[in-house]
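Read the structure below first, then the notes.
Only a single protein chain was left out; the remaining protein chains are all shown in position.
Showing subunit A:
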Amino acid sequence: MSTTTTFVGMPASAPPAHPAFPQAAREAVRDARLRGTLRHATHTIRAKRAAAVAEVSDWAALREAGRQIKDHTLRHLDRYLVQVEQAVTAAGGTVHWAADAAEANRIVTDLVKATGESEVVKVKSMTTQEIGLNEALEAAGIRAYETDLAELIVQLAHDRPSHILVPAIHRNRGEIRDIFRSEMGEWGRPAPEGLTDEPAELAEAARLHLREKFLRARVGISGANFMVAETGTLVVVESEGNGRMCLTLPETLISVVGIEKVVPTWRDLEVFLQTLPRSSTAERMNPYTSLWTGTTNSATADGPREFHLVLLDNGRTDALADTVGRQALRCIRCSACLNVCPVYERAGGHAYGSVYPGPIGAILSPQLRGTASGIDASLPYASSLCGACYEVCPVAIDIPEVLVHLRERVVQGGEAVRQGNRVVLRPARGHAAERAAMRAARWALTRPGVLRAGQRLAARSRRFAPRTLPGPGRAWTDSRDLPPLPAEPFRDWWQRTRGGKDTAR
């Protein structure tokens, strides 16, 4: 890492223009249908998760074990990544290292091109969404078919995912039926005649549509939930079996995995295979857990003949350098924090302007992408700091702590690591008035006499107190009344009556 100090205003790769969180959330808050859909979905899974977790007597110990395993691995990431590379290579796979999204996309595109294929099937993967792989493949004339049911819905609708685990959580079943009817034919086998919005019928339509993709595909692309360093084994945890189709049928498998996904041993994996299903889908045991090590050599055996692992950094090393923020890298993408978050429930996933929405997204995106853009500078504030996310997190990420830490970075700037370089960040724009107000408040509040004078002035002029406030205060009075000002502040009453001992004036 370079020790040069540079002043950074904009990141090298600015995220796409997206309105700041408050503006993006405003529309969602006013969308009654969306609010109803999200409320129903998040409350259902919230209750199920709570019940599934309550069944486990040693949940607190599992949570602590998960935290420690991840912290240990991140502390020695250099060593474990080399171990992964050696083990995967020994098992017949090829390991590629990608510093950023562009490099990862280039590697994957070249690998697909080398097979001569022009289409791939995909296992649900957050990492490939993070780097925009489908768009990169499309630009190279390669069509990527999403095979996770919810990702299929999102892809058919030319939509964006709004949840880590349930990407189409913002869609109700009537909308899904309409999407299947109008779009499936464009991508392959059309929806059956007279398709209704019955879940079983919708699932069958997707099954028929996807089956032809599975049988035809010669290249599969996946992410991974875990990589076991000791054997070079990759793990995908899913609920549909569609992922397993993609992992076993194609001849070539390419997995794009964030470097923080490594765990040292199978014994460590055991902890997460208990906490992840209960935290995410509220299942006691995950339905489809696929594990593979390298390639299959025998001509008759199942599984890919060729396996490529693309290890992705894309801002993770920068996050790792931050002593407070690095805990975000413990995340196992269970999405319990989204489901319990009152802000996510009202704002929906799209408002976060990232493939990682909700509380974890609010601390991950500004670390992976930096805090220079409007959306990234607003994400640390997309929380009331209620702490529900920290409470449910199976790896004990103190999300409120990281949010406050990133708020400090936004308004005060300071040291950070960007693209491997230690830099001094300037405070984000648009906080000058707030900074001045905070400084003035600090000045007044370290002088009790000044506070008292202000309180007295407010009390004496209370008849003239406005019902609506100007400037930023309008954001309060637009929806809420102000409390009436009392005739005297407490401290005056205290001094006048000696704490109530004197009742005479």
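Following the convention adopted for this analysis, a residue touches a chain if its C-beta (ideal position, glycine included) is under 8 Å from a C-beta of that chain, and two chains touch if they have at least 3 such contacts; residues count from 1.
Basically, contacts and distances are computed from a predicted model.
A.B. asks: Refer to UniProt and select, among "dihydrouracil dehydrogenase (NAD(+))", "Fe-S oxidoreductase", "GGDEF domain-containing protein" or "Urea ABC transporter permease subunit UrtC", the name of the complex member that is left out.
C.D. replies: Result for the unshown chain: "Fe-S oxidoreductase".
A.B. asks: With respect to the chain omitted from the figure, which of A:Ala114, A:Ala203, A:Ala432 or A:Leu445 is a touching residue?
C.D. replies: Checking each option in A:Ala114, A:Ala203, A:Ala432 or A:Leu445, the one touching the absent chain turns out to be A:Leu445.
A.B. asks: Touch as defined at the start, partner being the missing chain; which of A:Val82, A:Ala203 or A:Leu385 qualifies?
C.D. replies: Checking the options A:Val82, A:Ala203 or A:Leu385, the one contacting the hidden chain is A:Leu385.
A.B. asks: Quickly run down the residues of subunit A that touch the omitted chain.
C.D. replies: 21-22, 25-26, 29-30, 35, 323, 342-343, 346-347, 380-388, 390-391, 401, 404, 406-412, 434-435, 438-439, 441-442, 445-448, 451, 455, 458, 472-473, 475-476, 478-483, 485-486, 488-491, 493-495, 499-500
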